[in-house]
Each structure stands twice: as structure tokens, then as C-alpha cells.
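Missing here: one protein chain of the complex. Every other protein chain is in place.
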Amino acid sequence: MSKLWDKGVQLNQQIEAFTVGDDYQLDQKLVVYDCQASKAHAGVLEKAGLLTSDEARQLKLELDVIIDLQEKGEFEITREQEDCHTAIEAHLIQKLGDVGKKIHTARSRNDQVLTALRLYYRDSLSEIEGLRTHLVESIGTFVKTYGDIPYPGYTHMQKAMPSSFALWGSAFADSMADNGILLSAVSKIVDQSPLGTAAGYGVPLELDRESSASELGFARVQENPIYAQNSRGKFEVLLIHLLSQITGDLNKIASDLILFNMSEFGFVKLPAAFCTGSSIMPQKQNPDVLELLRAKHHVVTACEFQVSSIVSNLISGYNRDLQLTKEPVMKAINITWECLEIAILLFRELGVNKDKCEAAMTEELYATEQAYELVKSGVPFRDAYQQVAQKISGKQ
Amino acid sequence: MSKLWDKGVQLNQQIEAFTVGDDYQLDQKLVVYDCQASKAHAGVLEKAGLLTSDEARQLKLELDVIIDLQEKGEFEITREQEDCHTAIEAHLIQKLGDVGKKIHTARSRNDQVLTALRLYYRDSLSEIEGLRTHLVESIGTFVKTYGDIPYPGYTHMQKAMPSSFALWGSAFADSMADNGILLSAVSKIVDQSPLGTAAGYGVPLELDRESSASELGFARVQENPIYAQNSRGKFEVLLIHLLSQITGDLNKIASDLILFNMSEFGFVKLPAAFCTGSSIMPQKQNPDVLELLRAKHHVVTACEFQVSSIVSNLISGYNRDLQLTKEPVMKAINITWECLEIAILLFRELGVNKDKCEAAMTEELYATEQAYELVKSGVPFRDAYQQVAQKISGKQ
Amino acid sequence: MSKLWDKGVQLNQQIEAFTVGDDYQLDQKLVVYDCQASKAHAGVLEKAGLLTSDEARQLKLELDVIIDLQEKGEFEITREQEDCHTAIEAHLIQKLGDVGKKIHTARSRNDQVLTALRLYYRDSLSEIEGLRTHLVESIGTFVKTYGDIPYPGYTHMQKAMPSSFALWGSAFADSMADNGILLSAVSKIVDQSPLGTAAGYGVPLELDRESSASELGFARVQENPIYAQNSRGKFEVLLIHLLSQITGDLNKIASDLILFNMSEFGFVKLPAAFCTGSSIMPQKQNPDVLELLRAKHHVVTACEFQVSSIVSNLISGYNRDLQLTKEPVMKAINITWECLEIAILLFRELGVNKDKCEAAMTEELYATEQAYELVKSGVPFRDAYQQVAQKISGKQ
Partner (left out) sequence: MSKLWDKGVQLNQQIEAFTVGDDYQLDQKLVVYDCQASKAHAGVLEKAGLLTSDEARQLKLELDVIIDLQEKGEFEITREQEDCHTAIEAHLIQKLGDVGKKIHTARSRNDQVLTALRLYYRDSLSEIEGLRTHLVESIGTFVKTYGDIPYPGYTHMQKAMPSSFALWGSAFADSMADNGILLSAVSKIVDQSPLGTAAGYGVPLELDRESSASELGFARVQENPIYAQNSRGKFEVLLIHLLSQITGDLNKIASDLILFNMSEFGFVKLPAAFCTGSSIMPQKQNPDVLELLRAKHHVVTACEFQVSSIVSNLISGYNRDLQLTKEPVMKAINITWECLEIAILLFRELGVNKDKCEAAMTEELYATEQAYELVKSGVPFRDAYQQVAQKISGKQ
């Protein structure tokens, strides 16, 4: 079957490759969501008298068949079909003939894409939330085991004041808790059904949008069809920003541990599986996993930037530019997902070298305490500070 | 008086200019907030027995004097003082002698900066929220006046289906409503008191952090001192991202109106004050204000990117790099503030040219409706679509 | 065979997926380059007395076998092998036994990667340069056919002064010529051989680096091994920036044509193959190819940003973070390549609608000319400008 919009003009192959890109592969992630949305849409069409009960039933059954095929890895989207939406409609027409041709009544590929993506985001957010919670627990276990061990707290990458691994681990647990607040807000914003907004200007038919929204488990209907289109890109940037808040924390965890793992510090013991060797230097145990954890944050940030740039300076309504927001949002979700998994594993396996930590607790870390001893005896802080400073610089 | 950390070594002037930058000017915005925080801190020191009641009273009174001076525009921060914190402490020492030297007990410039900024963000968010609400109202008034007027809805920058100014305006009102959800979450995350975390590792003294948090109106205490430091940059990126969600909507409003204002469309009438002329072309009425509204979004986005880049790959704890996050966050707040003001003004003054809009409602906009007429008579949508497509392409 | 650095510890599969990513697929592009570099390296080892002539000959012959296999699409890199370098060495060892084990003498995977990428960049730049030249010619042909046709020049998206398609087309030809200057500089910078710098600190052996550089056609040797490593990321950002200068021009071409193609203007006729339809609106002919041409620029820019962010704040020498620069640089090259191809095709097929253009040449475009008529008769420009402005505003 031809593409949904094909009116007979042949596109040459080069242009097809240019316009389709990898969409037909990315869309594997959306097949089930599009089938779910199509089932809900069939129900709406039935209610509106645009499908008979029997037609609606046939369509829903066949959409379930596609879901089964997809879950067994047997549903194919060809490059010629361009995306999952064409592939699914083609399947329905092949199996159901004229009934299949009716499923696209009162909708546009635009609202199909929006709906499938929205369902995908909702599931992804839920998985990310699960991993976030899990990570907080994993940090908690680490803190229970190693929290009492002191190590030098740094400011300006210079020894500053005494710290501990309880303080260090909890800092990230707290930060992840705040990420949870953001995640809730993002979920709330994204959780609205665009189904029924068609190409961004509605359709000249009465559709029961509440019923499809409710069947798909959306918290509310996104009423305004122009906003439904304009939220493409907007929601993606928001979602990726949330992800970058999470990977930004992981970036800092990795930055700390790469330093603490240097032989000059030796505060922590990385699990062997987190290290790799060198092809030329037989002695190396490199913290590759942490370096990649550090670096992947920038990939997520670049995804946010890409989407933000693409959608700026465009007028309202769908523009094909938006197609190029699909790959970065999927990439950012996958990366965050795998980075969280790795971080959970990390805190489960991470060790602390108590001897090295204690040896690093050198005298200068206690200079502030010394000043405060003077303060307690009545010396104004500024004078106490000067006295301790002079004592120390005399020594050096 | 010398800088807070000055131990006598002369910095040469070039390095001073390099390290201080414009901070001493930016800090004008923070003077009042730092005084408020210092007053709360004096209370905490009194409770901890580190200040007598009389000392605390003297400090609070003198801090009120500074607030008064600042509000009259008479409080100066010199480049040599580097920031508001040094300037304020210098004032206190000059006026109160040894009592002034005690205010810095049990705190670090780091937590002063964090606290003053946090108070500033809270006020800024509250102002932005006020403007956001105001804008939604302003759009509402516009929709009431002009909402019924139809105009061609575009997809792919091609005439697509009938739209109306009610649909158009409400799209942005709804988007601004969703921004409100995000703003609440950001406010909730930011609304925690860092006061008492000192340089990021606490102080070896018992401080009643709850009391200062409560006096300053914070919803909660940010317990973990490392997280307090690590949230510098993290919160700023988050806050600026919220702002870029807002300016992103304004970017789209401006993009639409610049197009609709072209003589080829003429759908809208910009207020004269929003247009400027050309130095060479006597006929021009240029939509400069809208072009700048469109462009300023990118300045905000660049601010987000700047902060995000600066703080990545850094280890935990304060690093001086963070100083360079102050200017972009202030800039992004100012820009968003002024862009919202302009947008409110815009919707108050914006007119619609009904005749031009109606003239633009050409036949092809109704092709989808024609297809649906066929659908209602029982033709499957795909066949109806092909019939209408052929009819149209036969005409062209 | 195990990975080059494998010393026996089992990595669990999740971590392998995390660290390897898609590198083993991306590396298909590098197989031939790595073989060429390995052949040159075998020659250097022979000269240094580290291989016998026969060993060197065997290695070179077998590397040619791999090149043949690759060109027939028959050389496989498995995920377990991680990259092309391991796959190639594994092949050599399997075929040549101990001789195969000698190829990695006096080199590191790091300088292999650098060298293979450098050769890949050189070829890519040469292809991009070919396309750039071709595009300038293609624009030239368009200008010859349609250059005389006038259309309204715009400033502030408002009709400003008379323009022509000769002026319009040549603007981009000139811009592409300036891109050529930049391309030459980038080529010159990149054209230096890192082979022999090993892991970034050289090797304790005498290697004739000039001879391998010359065999591989490099203009010079990159002497400093630390710089060889530090230029990873630096060169990539530079190269992608060049590409973004090119795609930035294409972004503007697309932006112009999408506007000029709107029915409200109708200045240009897009080739049918450049347009697609809508799944809901039978009448639509959407300029999808141009919209994607516009959008792909942002993907390239995001690639530049990603690489730039990844490599900042890292210390000298190889860090695993750098692995994540490979995908964006390859992506940016591919996108620029395909965008240039599309642009060449575009100018070959683009038509201009003379009638619509002439009809758009309305009176206000000549206001500046009217002012200059007054100037020629002795009126100071400022007064002439005011007179014409008043005349026009009186009419409106």
C-alpha cells in the first residue's frame, strides 16, 4: 500500500531517503501505542455513527492482532511505508478491505503521532520514575554501609572541611528527590489527550474526545487543536530537560568518583566490571563506565538543544521540521534509562577505602574548627580567622 | 575594608578585573536579600549564644539602615569590594566595630550567595507568575473581541483548514496555563533554605536552621550542605528552562504575527507603537517589537545552555566557575519579565482585519469538509479523500 | 578473540551495551581507513626492525584482504569486538598467528582511532568540497534561467525594495564561496598524521613517523602526542562548525523558498517530487523537503554543541568521554552531504513564476527611488525622505 498521503506522484529515491530518514525504525517503539490509540478512535467513530458496531469490533480485533505481532517481533515497517501509522493502516486494509479504509476517518496522521508519542512519554516517565526511586534506595544502602567514613570535603578543588560519605551520598539522594517533584509536574503537563485534534484545526464532526482520552488513561483532554500541535516540541524540550536534570546529577556523581578513584586519592573502590584496560599499557584499570556516565549527560543536553532550536521561529501548526524531534527525544529517554540503571548498579557495588580516606584527613581541614574555638572564647570571627590564617601561613 | 577573604597578598588590577567582572554591579539586585538573610542569621547566632541580644539587635537595626539606603539608591558597592556581601559586612564593621565583625560567624560567603539568590528567585518567580496570569487575561480579552473572525489555519506553511482567532488565542492561553504547572513545581523545588550550610560542609556549631528558614519564609530547610552547593547551577538551569518555556511561547506568537502582518496577509493590525521605520525606505512600518520578542527567546535559551555547560564535569562542592552563572540567570529573568510585559501590551492593542481574513478563506480550505460530506454518505474516508484530491488536482 | 584490552575479568552484558553503544556499527565506515593506517604502520615497524620484511609483507597482504572483504560488504564487526580495530586485529591473528599479534607493537588503540578518523575526515571534506562546487554551479544555472525576474526584496519581512532572482541566487553562491575558504583552512588543520603518538605520550621506540604520514598522504606529522589526543574533540568541533556554516546557508535558502512558495506569494514553483500530501487534507502540496532542509541545520548545530560540551572541563590526554564524539561527527557529515545533494537537485528543478513575481512589484517598493529622484534635484536626503514618507502615509 502506498503512503497515507500518496496521490500518485513518484518521489525519487534520494528524496525518499531524505524525508523518511530512520523514522520507520524509530517507529517500532510506537506500534503498540498507535494500535491502542486506534482502538480508542474506533470506539469514538462508533459512538459518532461513523462506524457500525461490527466494523468497530473488526478493527479492534485486528489491532489486537498487530499488537500481538509486534510483541513477538513480527510486525514490520518498511522504509516505503515511512512510519508505523501507514504500516498499521495498510495491515488493516489488507485484512479488512473497506472497513480498514474507514479507520482514518476524523483523524490526521498528526494527531496519531501526537497520541502515540504522548502514550510513549507517559510510559517512559513511569519507568524513569521507578528507576529514580530505585536509585535513591541504592544510594541509601551505600550510605548505610559506608556513611560514617570521613573524607576531605573540597571547594575550588582544594581540601576544605571534613565531609563524610553519608553527607556525599545523601546530597544526591536529596537531589534525586527534587527531580521527583519536577518529574511529577512534567507528567502532569504531558498527561493530556491530543486525540481528535486532527491536523491542528479539529474536524467538522462531533467526536467524543473525553471517551477516547479516558479509555487511553489520560488525565484530561487537550482541548485546543492548535495547542496540540504547538505542544509538539514544547513538551519534548520539557521532557528532555527533566532528563538532563537527572543525568546532570549523574554527571556530578561520576565526576566525583573519577577523581576519588585516582591513585592520588584512592578513596573509593570501583567494581572491576566498571573498569577496562588499555590496549598499550598493561597496568591500566580505567573507569570507562564512569567516564561514559559523565559524558552521556552532554548527549542528553544536546538533544534538548536540538529540539529547542528546531521548533523556534516556526509559525503555529504542524511543520515537517517537527519530525526531527522524534529521534532526540527517544535517544534522551534511552540514555537516561540506561544511565539510571548503571547508577543503581554502581551504588550497589561501590566500595570505600577507609584507610586512604582517613589518611587524607589532614590538619588544614580543621582550620575552621580552630577559628570557631577562638570564637567560642569570645573573639570576633573576623579576628579569629586572621589569627588562624597567620598561624597556617607561618607554617607553610 | 578589604575583601572577605583577603589575607594581605596584593592582586594585581588585571586579575581583579578578571575575577570580579560585573558582579559588583549585578549584586545591586541582591543587597536587600542579603540584608534580610543576615538579619535572620543574626537571630540564629543569638539563639546559639554566639551573639548577645544587644549585639543581634544592633546588627539588625544597621541592616535595616542598609535596606533603606539601598531602596533610596544610596548604597554603593565598589569594584574593590567585589560583591554585596563584602560591602554589607564592611558597612557593619565601620558602623558597629567588633560587633560587625561577628556577623560572619558560622556562615560562609557561599551560603550567603545561595540564600540571597534563592530569595531573589522566589520574588522573581512570583512576579513572573503575576505576569503570566495577566497575559492569560489579556489574551482572553483579545479573544472576546476578535475570536469569531475566521482565518486560514496553516500546516507546512500552507493553507490547511479553517481556523479562528478564538482558536489561535486560546492555544496560547492554554500553553501559558501549562507553564503555570511547571512554574509551581520550580517554585516548590527552589523554595528551600540553604542558610547555615556554610561552605558546603556545614559548621561545627549547633544552628537553628529551621528558625532562619521560617523567618525568611522558606517552605523548608535544604538539609544537606553538599546538595546546597550542588544545587547552584542545577536550580538556575531549571529556572531558566521554565523561562525559556515561556519565551518559547512568545516566540511562536511573534512568529505568527510577523507573518500575519505581512502585506500579503494583512490579517492583523499591529499597534503603531510596535512598529518602527527604516532609515532609507520612507514607506516602511517594521514590526521591530515582534522581531525582538521572537529573538529574545534565543537569548534566554543561550543563558540556559551557558549555565548547563559551566556546571557540567565539575566535582561536588563550590567551584568559582559558578560565579559565571549569576549573570545569565539574572539576564534571563529580566528578559522574560520584559517580554511578558510587552506581550500583555501586545494583546491589549492588537487588532484584526476582518475583511482581509475573510478574503483569505479560499475554497481549498474546505476540501476536508467535502471529503467528510462523502464520508457521511457512506464512502470510506480513504476513497472520499482520493475523489476530492482528484477533483482539486483536475482544477489546478 | 577478546577485546584488545581484555585481561580476563568478565564485564556483565549491561555494562558492555553501555560502553560499546553503537560503535561497532559506526566503525563500518572506518574499516578501510584503519587497514590503510595499519599497512603504513607495518612499514614503520619493518623500518624500525620490529618486523621482518616477510612479516610486514604478510600483514599488508592480509590487510588488503580485509579491505576487499569490506568493499564487498563481507567484513563483520561484532558487538563483542566493540570496534573495527579489535575486529581487524582478530582477523590478522586468526590468519597469521604470532605475526598478527605483532601489528599492535608501538601503537595504541588511541592513535589508531585518531588516524582512521583523520583519514575519514579528509575524504569527507573532499566530498563536501565537490558538492559545494557543484551547488555553486547549480545555482549559476538557475540564475542564468531566471535571474532577470524581479521580486520584492524584504527587510523585517516587509516589502522593501526591488530585488531579482539573480541577486537572490548569487547571494548564496557568494556565501558558498566563502564557505570554501573556511573548508580549505579546516582541511589544512586536520591534514596532519597522528600515527605514532600511541596513547598520547609516544612510545619508547624510534619510529619513522614521516614515512607513515607520507604513505597515508598527510601533509604533515602531528608531532606532539599530547596535542594529538587533545585535538580529538577540538578538530571535530571545528569540522562540524564548517558543516553548520554550510547547512546554515541551506537553512536560509529553505526559509526563503518555503515563504515564496506560499499561495500568498507564489513566486516559485517547487518540483513535484519535493512536495508531499496530507493524510487528511486532499488539497495539500506540502514543501516537506524544504522543511527538512531547514530543520536539519539544527541537527548539525546540536552535533557541534554536543562535542563541544563533552570535551570541555576535561584534562589533557585521552578520556573515554571522547568516544561519544564519534557518532555526532559522522552524523553531521552524513546530513551535510545529503543536504547538499538535495540542494543541488533543488536548484536544478526550481522554477520561478514570472507573473506572480511581477504582480507583487507594487508601488511602495519604489519609495526609495522616489526619494533619490528628489536627491538628484538637490534636496538633502533627510528632507527627501520626509517628503516621500508624508506622501505615502497620506495615502494609507
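A, B and C are the chain letters, set down in written order, and residue numbers restart from 1 in every chain.
Just so we're on the same page, a contact is a pair of C-beta atoms (placed from the backbone, for glycine too) under 8 Å apart; a residue touches a chain by one contact, two chains touch by 3 or more.
Note that this is a predicted model, so its numbers are computed, not measured.
The undisplayed chain touches these shown chains across the complete complex, A, B, C. Set against the missing chain, the residues A:Leu50, A:Val143, A:Met161 or A:Val268 yield one that touches it, A:Met161.
Touching the missing chain, out of C:Gly21, C:Gly43 or C:Gly200, is residue C:Gly200. Between the chain not shown and the residues C:Ala17, C:Leu69 or C:Leu182, the one that touches is C:Leu182. From the set C:Pro225, C:Pro287 or C:Pro328, the residue in touch with the chain omitted from the display is C:Pro225, counting the whole complex. Although one chain is not drawn, its touching partners on subunit A can still be listed: residues 155-161, 258-259, 261-265, 277-278, 280-288, 291, 305, 309, 312-314, 360, 362, 364, 367-368, 370-371, 385-386, 388-389, 392. The omitted chain makes contact with subunit B at the following residues, 3-7, 9-12, 14-15, 17-19, 85, 104, 107-110, 198-199, 203, 272-282, 284, 286-289, 291-292, 294-296, 298-299, 301-303, 305-306, 309-310, 319-324, 328, 338, 341-342, 345.
Residues touching the missing chain, restricted to subunit C, are 7, 50, 93, 98-99, 101-102, 104-106, 110, 153-157, 160-163, 167-168, 170-172, 174-175, 178, 181-182, 184-186, 188-189, 198-205, 222-227, 229-231, 234, 237-238, 241, 244-245, 248-249, 251-252, 255-256, 259, 294, 297-298, 301, 305, 308, 311-320, 368-369, 372, 375, 380-383, 386, 389, 393 (touch as defined at the top).
The working rule: only the chains that are shown with their structure count from here on.
Taken pairwise by the contact criterion, the protein chains are fully connected, each one touching every other. Of all the chains, the one whose CA centre sits at the greatest distance from that of subunit C is B. Annotation: 28 Å between the Cα-based centres of subunit A and subunit C. In whole angstrom, the spacing between the mean C-alpha positions of subunit A and subunit B is 24.
Chain centres here are Cα means. That of subunit B falls 36 Å from that of subunit C. Those residues of subunit C in touch with two or more other chains are numbered 277-278, 280-282, 284, 286-288, 291, 305, 309.
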